[in-house]
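Mind having a look at this structure? Questions to follow.
All protein chains but one are shown at their positions in the complex.
Our next item is chain A:
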Amino acid sequence: MPERYDPDEAVAPTGAGGVMDLATSEGETLEKLPGGPKGTGPAELDPSAPSGERARSLWSDAWRDLRRNPIFIVSGLVILFLVVISIWPSLIASGNPLQCDLAKAQEGSQPGYPFGFNGQGCDVYTRTVYGARTSVTVGVCATLGVALIGSVFGGLAGFFGGASDAILSRVTDIFFGIPVVLGGLVLLSVVTSSTVWPVIGFMVLLGWPQLSRIARGSVITAKQNDYVQAARALGASNSRILLRHITPNAVAPVIVVATIALGTYISLEATLSFLGVGLKPPTVSWGIDISSASPYIRNAPHMLLWPAGALAITVLAFIMLGDAVRDALDPKLR
């Protein structure tokens, strides 16, 4: 017997085994429900079943599920920590990331300077802590922008189809044709602002077509289900169908891709900074530090490893969070 009752497997009638199937799958699911009434088939109603159970909904169930999920708790705490040090870096780093002493360039760990010094003699620990703000801002804002624009455009194109879909698909094709690095060199070299926003804007501009394709595909899959037809047969409006039926069923792939892309955006910021079109040096970011440390990886690996480690932990935390949220939004996986 499979661990879970798999609806896809059970679509085809399986001859006389069906009665057994019904009984066992019922018993199985009931066992998995703590506090649920036992052995309540259609024929035998259990009058002792607990009544007044709290109303369940997708989101309340998901939240209850997440609170008990260790992966969610760990990744959530890591992200919370990152957000706190992004806002108040001085909480854990007393130094100044821009105060450097060339005499100490590339030196290793010392008392008071646990991560050592970088090529300019700046404290790697302080710079890693201060770099969190830029990197987290770039990663989170670019991901949010891409996810929002991509899923709105892609979702609407997938839902309505026809001309809007054709136009959107061609537009995304055009954007896919732009090489990221070349596009960055051309577009960002004309920008004089030294803030993170042009970089974020560039990432959103080039990143949304990917998400819109995924959103479009999963919306098309979701809208072919009979429950969408059933809602339509009831006279439900398009907005109700989109909000109640399509979005909850199409959001999972978008969450997964978006959380994975978050790490890519943080490293893309590093690439652009390395090429000199991203953030300019007075700004402190992991990307800048990684790119400036990479030529010295053999003689002073600590300069690279600390900011790169921070980046890896951040990306991992977001991916784990995305995974946990996706699983929590699928009642079948609970």
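One rule holds for everything that comes next: a residue touches a chain if its C-beta (ideal position, glycine included) is under 8 Å from a C-beta of that chain, and two chains touch if they have at least 3 such contacts; residues count from 1.
What we mean here is this: contacts and distances are computed from a predicted model.
J.: One chain isn't displayed here; going by UniProt, is it "ABC transporter ATP-binding protein", "Glutamyl-tRNA(Gln) amidotransferase subunit A", "Arginase family protein" or "Sulfur oxidation protein SoxY"?
T.: So the chain that does not appear here would be "ABC transporter ATP-binding protein", according to UniProt.
J.: I'm checking contacts with the chain that's been left out. Which of A:Ala103, A:Ala163, A:Val190 or A:Leu234 qualifies?
T.: A:Leu234
J.: Given that one chain is not shown, which residue among A:Leu58, A:Ile260 or A:Ile319 touches it?
T.: Residue touching the absent chain, from the options given: A:Leu58.
J.: Against the chain that's been left off, what residues of chain A make contact? List them.
T.: 4-5, 7-8, 10-11, 13-19, 21-22, 25-26, 29, 33, 36-37, 40, 42-43, 45-46, 49-51, 53-58, 225-227, 229-237, 240, 244-245, 248-249, 329-332
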